[in-house]
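Apart from one protein chain that is not included, each protein chain of the complex appears where it belongs.
Here the chain labels run A, B, C, D and E in written order, and each chain numbers its own residues starting at 1.
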């Protein structure tokens, strides 16, 4: 089992049943998730030894996070306990034309107050094949930003692959701030998840004419980015068409060696839970690359993984590699008996 | 806050979970609602001081109604307690091709036995901007019919706007009875919600040729009605295309000064709960008129309010004016984070 | 009330809520069902006196089966108690593109160990109008196979109609085994439910050219089968187009006197629970035949019954004959109030 | 299987979860029950062919009652369909010091409007061993009162045993009314359930001095009653000590041939659901008498049946004769594995 | 209706079902409560016009608080919206020998950051009969402490009664801090809820010999305190004997004019939810005083109110004055029908 390390925040998600508003509900469903934790969970289900590095409070919620991760096979050896609180968010899932609404309560979380010196970077990375991080972690504090750079530099020294997902959140930092930090970080990255808007607004690329088909525009952006950061080997993203909150179309893109590979279009209808859809896509990409799959197979596997995620509650993709492969290769919706 | 008064019956609604029949269920979900009560709730969420005038029994169910109304900010100062029982109905929600089924048990309710002299009309109307009523109240008893006329006459004297929703229910009275009463009542009405079928079957208008597009037919009817009742300033209705019980299309119509204004078509799919969809539409119309919105804005606001209602359980539209406006102005289904 | 007899296995079905995987769930929904039991339940709701012959353990689950059948009006006079266990299966319902998954645990069930001599065939069949069986029972043991032949021979002697549903399950026996047994059985059958794949793989008919429309192909197969088994009077099946696990199209076929009768196409969206959809179709066919409906009416009734089944949870079709007829004759999804 | 007939009203019971008030609850648990229906259910579980005679509306709730009865094996051949509504009541179960509260909504029920001529008394009683009735039915209408007398007279003519439970409900009729009717009825009764308060307030017996132990007082009353109505062979009742709503003590009394037989004291703690506790006691008495058990055994069986009922939700005692006997004969609370 | 004002924090309470630990639960029950908010709710149910002054975030949780308060009839005219977050706590309710465990996450709440100048004290107090506060508010910030003193001084000037509940929480401040603040505050208080431990540890009274009966010790303390603060007219507290988490004994004490009045002992078994038990006691005391009840009646009313609270879920006492009085005057646990 290859070892993989991800670093990030994990939060408590409190959500209501379908068709019930947050301010009316006398019951909240409990999930735990965060971008990098979700990637670790997916990779664990894909057969990797995934370690999630983070910090949670030494209280029942911290303990719940530990249980959650362990139940998915994620190693919690470097899950620190301490600090004030677990970040939380409240989610009122959209239905039909009505959008999902999220209320965050994540400030002052144990992870956001994590100091670089609490973490034994070298020990954590020893023997790892891959280190993955997302832009959310960079946004939380300068101390975490510093920690990420320490991890990336050490990873590069140790010959470990690195992966970065832009995951820009306007509620956490400005485009200006994000742009500066990410530009410094990209030289350390091998695999990068980045969308059109990221390319334009965070990397400052010129807008490509809207008359071009979407995939041509994306190729332009990816070509330019790879020229700027020749260390990047893979770039990926999804095209999501939002028909409404219960009905999306999803297609995955993977760019490598100057070629764009696309998956088929998945019809996500009805959507059970969209949260974590992007994380499961990236985990699929990483798994495919580490497994040395053919490129067309990587992108179809990753998009299938993401499509499956949309059919289950929770932030995590609980499907095994075999299940995703079987799903990739068969007709949708057939009963097996 | 402008004061609004509605008068009507509120009932206990007992419904089953999706895909469970009434005669199999060992659990009923509890809601409280009624046409005029629902309008009051919507208007309260839109920022008006809404009073709901009614009578409920002096038992835990009457108390539950009070809690329900108060929790939505509706004033219960004129909610009388007494009489025998709270009307109830049992609802088995439709799914896909299967229609919703309703079993009523509303006879002998406290409200249906309400006598005109129990109500202090003048005090209730004092300071009000609008009085709203629906055809259901007229159908329940001659005493209530009399009460409604007393209210309308007093309202007209006091310079208060009046609103009437046909809301014809064949289980409560015949078309003949309804027709007679409503024709006497319309001279007191400023804002009127009336559909094509109402125009033909209750007001006795000649059927307009089916070769005309639906909106042209509606315009004909509205023109004629306004000629008959020049006091009416606004007429409104919705066009609902029922693809199946889980999937409808909805468009709103508002006729004023000889012009028909239409909203965009809302795709209601999936429908969480259709009950109260009409009431939230009317509340949107009333709110738009009282706010002095431009006419196109009134009809798009009202139809959006109704569309949102279809995405939540219960008879009530719990969305604030700001939420409806934001929904009116944005793409459907986008996540906000 | 005409008496009808069905013989087969009934199992415990344990399933999870939508969007929850079997290995994550701390709650299972409990249903009881089996092909022939489901047919009996449907026929009971259609006004027949349906007897279900089977064997269940003398424990709380056996008692639960009895309660289940009785609650649907099915007579349990010949439901034997004894043996080791009730067969069970675990179901993770599909959503959207994700298929339903089933894990069986049915071996060594009380029914599968039933010996022919435990059953008083003549008494059971006395006064019956119809005896129905499916291929699942044939697959479970040689003893049950023998029992089925005894029933069929006796039924023919007593002038009782017989019905057989192929219901081939690859997990229970090979095509080779099934083919041999079924060929011996068909000479005793009056009404037969058999699909295209059954015709080719189990009856060994030559594949009809794919360029023909599906209904033409089916006619060819049915014509040939009826030539081989001139005793068969009715053949039926459904065409199901699986758009995804939540969205199917369904059309019913009934072949009699050299003519194929087809129902309209039902759009099953969303599907609440697909299990038992075939059984309710057959029950509709049987009811229509026994009632002497016109052929077009039989097939529209049967397909409507099956479409309705997809809108409720559980293996059983709980709709009465009146409800199915009303559904057959009205627009889908209209609210009745 | 001996045939038994009971006649009475069955109602919808809507109750809340423990610790939740009726006016706060958004979920009601659904049960169906009524004094005589509950007796029929118990006797069905004890192995008798119990027929319940009543009238319920021809709507989903009437159908639910039918399902309920059938699921317990009660024969519904004489359950009429029609009339306006199913009576209902709302129950907020007590906990600890807080008492249970009940809000009735039973007026105008289909049963209360039943006319004697709708019922084919002779056919119903044919072959029966016992006819059972309670005071509630007498209280509902003069027509029902008349019907009960017709049943009793016919039963006496046909040599059928009769049983009567006082079940006095102050909300339904006055002591004066009840007294007059019951005195006319007792001459037709063989088995009578009657408490101390009934003896004093409804039969007008002189209060026996409080210095006597409770069982001595009861003996006095029973002796006098049997002198007045020498046709009565058995008199029974329970002594219930209410420590609080969750904790009661229960002891059963059976008086026959001038001797009082008492069960042991059952400690009912915690009480899951007290409704129907009396009905299961009477069913136990009737079953014991019909089975010809020794008198000590009858009273211990009946009280054990009632004690068991307190441990399950719903109005009905779902325990078989074997289960009650095993319970009667073993230590409380021992695990069996 | 007399007007009453309370000021304090209200929090989100997330709790698990009985017998489920916080770190295992995938569902949290949602309640809202806080010491002073709970007092306001009780007083609203007792027929007072209760205003709750606080600050909650302008997000769905703030809106949920508003709904919660309104549903209980509490006036939210002075409920400010803004700030960062709603304080929250996680509760794992004890059962039997196992204690309740609480994890707080209340720092940086909107209320804790409230500044005195945001509040229009004079307007709020205008027309009020009583102002109530607890020690928790004093502990949250110096700014809130200042605000409380402003309120108390203004109240005294305006002739408004004041009430103070010690409610010492060791997790919020030290005994030393609390002692200093409370001593400065007591001169403004008319009604004071203070226990033995408060008297010793916060007011520094000498420990009274343990050989004295508990009520004698309490009298000593109260006598001394009233000598120190002659402005105080009423002192109250409860004696709670914890047999285990599900079984307590509760007795109320009220000291006035040198006399100690005690309620009967309530046996709280089983306890449904203990949170808010103290607040409902104080609300009972305040209601009794404002109603001018005889002193023995005040203390029996208040303790009964608290006992009832223990039988329902949530922080609030939802019983009306009539219900509490009826409970005070009747046998525990009797069914009413």
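Operating definition for what follows: a residue touches a chain if its C-beta (ideal position, glycine included) is under 8 Å from a C-beta of that chain, and two chains touch if they have at least 3 such contacts.
It should be emphasised that the depicted structure is a prediction, and the values quoted were computed from it without experimental measurement.
Shown chains touched by the hidden one, complex as a whole: A, C, D, E.
Residue in contact with the omitted chain (choice from C:30, C:120 or C:170): C:30. Among C:3, C:67, C:81 or C:224, only C:67 touches the chain left out of the display. Of the listed residues E:214, E:233, E:247 or E:262, the one in contact with the hidden chain in the full complex is E:247. Hidden from this view is one chain, which touches chain E at 18-21, 23-24, 94-102, 104, 169, 171, 242-248, 270, 274.
Contact between chain D and the unshown chain involves residues 266-273, 307-308, 310-313, 318, 327, 330-337.
Residues of chain A that touch the chain left out of view are 67-68, 70-73.
To be clear about the criterion, only the chains that are shown with their structure count from here on.
Note on connectivity: the fewest chain-to-chain touch steps from chain B to chain C number 1.
Among the residues of chain C, those touching two or more other chains are numbered 270.
Arrangement of the chains shown, judged by which pairs touch: an irregular graph that fits none of the line, ring, star or complete shapes.
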